[in-house]
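Dumping the structure here so I can ask a few things about it.
In this view, the complex is presented without one of its protein chains, the others remaining in place.
So, chain A:
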Amino acid sequence: MTHTAVKAPDGLRPPGRALVRRGTLSVLLHRRSALVAAALTLVLAVAVVAAICVGERTLSPVEVLKVAFGHPSPDRLTIELLRLPRAAVGVVVGFAFGVAGALIQTVGRNPLASPDVIGVSQGAAALTVGLLVFGAISSPFAIPLVSVTGGMLTAAFVYVVAWRRGLHAQRFVLIGIGISIALGSLTHLFLIGADIFQALHAKVWLTGSLKGRGWDEVKPVLVVLLAAVPCLLWASRAQRGLSLDDSTAVALGNRLDRQRLGLAALGVVLASVATGAAGSVNFVALVAPQVAARLTRDAHIPLLSAGLAGAVIVVVADIVARVALAPIQLPVGVITAMIGAPYLMWLLIRARAERPS
């Protein structure tokens, strides 16, 4: 569809899309997606400002904006040292989870195939905790690497175990659920086997909380996200092919297997590195892409909007986690699970009701 549209004269372009041309470069823009992305960016900006304002001491948004534009302010230290880094972690982690979910759901063609359902997040957590408590990780910069390794290994393991004369989506999901439970136990086992200080350190890391996270956690995720930008441009093209049915996609010249593998690998890396930065923040990767897809009403899940939606969800959930039972801070993962789990149930209910026969 899109291929013919690019070659077609302006009058024949598909509905809802705008053609942007500059010299030899031409891009088809889904108008609604662009609008939604802009709106989500705006919402995210508001959410970040709110996240910076809310806390033990409530700051006025005016002060926040002053600091943002480099004016002197009495609250400068609070904002720059405490609130901003925490909000930044929320943004990058949410973005990474959102994009990861979008990629994996595209490959699985199933809203349920998200990284936390198939065990990627739990695998990243288990390996990281295992190495943390046995003192094998000395610098905070090693954590993302270890997490990615854990996530990839788990994904590969689930894939291999679920393979039997082809890959069956249901078998994949069931085995993923089982492996997740076992990995949860394994993580617990590591925590018990460790000495108390290492265990405390690992436990804090594990809870899926943004408390005490800062630039050290932002950097690796940001680096991976930036490095992934070229891949993501490719991915959003590849996605278009995968959203067609197999034979059409192949006929249009897509190398399906290679594209699927690429998209899934990218998704697993993003989900793992996000887990490495913030622990298990459950269900964001499940919910964000679905929200984005519903907002844009596009045929495939929009990556940018999914990422932005993920960032909004995590930042807002963190505000709720701090405010709900103040002065006690809940882990942000608790809030996202409270939003995400009912949503998953709703998906299950609707999937049945919608099926025609």
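Here is the rule we go by: contacts are C-beta pairs under 8 Å (C-beta built on N, C-alpha and C of every residue); 3 or more make two chains touch, one makes a residue touch a chain; residues count from 1.
One rule holds in what follows: contacts and distances are computed from a predicted model.
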item: Choices "Xanthine dehydrogenase family protein subunit M", "ATP synthase gamma chain", "Protein ImuA" or "Iron ABC transporter permease" - which one is the UniProt name of the chain not shown; value: "Iron ABC transporter permease"
item: Per the touch definition above, residue among A:Ala156, A:Leu174 or A:Val323 touching the missing chain; value: A:Leu174
item: Hidden-chain contact residue, picked from the options A:Pro61, A:Gly135 or A:Gly193; value: A:Gly193
item: Hidden partner chain, residues of chain A it touches; value: 112, 117, 161-162, 164, 168, 170-171, 173-175, 177-182, 184-186, 188-189, 192-193, 282-283, 325, 328, 330-331, 333-335, 337-338, 340-342, 344-345, 348-349, 352-353, 355, 357
